Structure formats: structure tokens, C-alpha cells
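Dropping a structure here in C-alpha cells format, bear with me for questions.
All protein chains but one are shown in place.
And then chain A:
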Amino acid sequence: MTEDDFNALAGEYVLGLLEGAALNEAEALMRADAGFAALVQSWENRLMPLIETTPDFVPPPLLWDRIAVATRPATARAPGVVQRLFAGLAQRFRIGGATVGVALALLALFFFLHTPPEAGRQIAALRNRDGGTFIVEQTKTAMIIVPRNITLPAGRVAELWLLAPHHAPQAIGVFQSGQSLNMALPKTSASGLSLAVSLEPPGGAPGPTPTGPIIAEGAITLL
């Protein structure tokens, strides 16, 4: 590959033009080649002004409440936020079904934060090729993922992704070797949900999709 080809590949990657083998190649270079990552950065700097001058648009006040609930530690949550959240959710349910999943996740998070832990039942087992398993247990409102006989390569973490039909993978948590992960679970009748675990650099995948190999995957059965 000539220097120009290499540089153009970085531009193509930023634009999102690549598919299949070419995309895999660019993603592998992003992980392994600091020079390529720097070229990608340069292309983002060159191209992002296209969109940085898009007119501003103030989001509805409720949106910050949703983000605050999803990010703030339970003990620090201000009273009133949850009430406003519910009022807003009721409105959103009337508006359309596209956001029902998020609403359910927030409901589950709310109940999770207010419910003491309890024994769970297994709803999935994500097996990897080396005989290890991620056991997924569900309590009333939470999901606990426990790695069994899983060894992660040095310097890598495991990232858990929720896969729903017709949706992009959703990153739901990062855990180190030997750790288990507790998270809220949407109580939904949606079928076809599955979970996948990918190997990622510390801190998780830099972008919105998995970058490392998928080491385990499996369907989940909700109550």
C-alpha cells in the first residue's frame, strides 16, 4: 500500500465508506498502528468542521434528567428528578414506540437502585471456545454477569454488549479479569435479545461498536 493509499484509507474510515474486509483492515490498523490512528485523527480534524457549524438546537430539559439518573451514584440523586423523569416518560410513551426500550431500561434502573440484592436465576450462559463461560443471572430487577474460567489477555478488558434485532450493539459494561458485573435489566417482553462479550483495550471500545474479537455470545431469556 502506498503512503497515499494508507492516508486515503484513514479518510475513508472516518467517512464511513468502508465495508467488509476493508473495514476490518482499517479497524485492525486503528488498534495496532498508532501512525494510522494519528492519520484518522487528522481526517477527523479536517472533516468535522462540516458538521460543527450545524445550527444549535436546545434539547428538552427532561433529557438532562435522564442522563443524570443514568450517570449519578444512587446516593447523590436529588429528589424530584425521578418524579420529573416519570412525567416525561409518560409523555414519551404517547409520542412513539422508538424510545420505549430506553424508558424501560430507565425504569429498571430506578427499581434496581431501590431494591436490595437477592438471589438470581440463570438466564443465559455465554460460552467461549476455551471452555470458559459467562453466567448471566437475573434477579427481580438486575442482571449479574459472572465469568467462570475466563482468562483475559494482559492489558485487555471484557466489554458486554446487548444485541437487539435491528439495533446497533449497545455497550453495557466493562469488566476486568475475574470481576463480575452488576447491571439493571429492562423488564421487557422483547424477544430475540442476546449478549456478546468482546475483548477491548482498557476502558472499553473507543467507538460505539466492538473493536476486539467477540469471545462469547448467547441469547437471553427474560422472565
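By our rule, contacts are C-beta pairs under 8 Å (C-beta built on N, C-alpha and C of every residue); 3 or more make two chains touch, one makes a residue touch a chain; residues count from 1.
Note that contacts and distances are computed from a predicted model.
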{"item": "Choices \"Sporulation and spore germination\", \"Glutathione-dependent formaldehyde dehydrogenase\", \"ATP-binding cassette domain-containing protein\" or \"RNA polymerase sigma factor\" - which one is the UniProt name of the chain not shown", "value": "\"RNA polymerase sigma factor\""}
{"item": "Residues from chain A at the interface with the omitted partner, ascending", "value": "4-5, 7-8, 11-12, 15-19, 38, 41, 44-60, 63-64, 66-68, 70-73, 76, 92, 95-96, 98-99, 102, 166-168, 171, 174, 203-204, 206-209"}
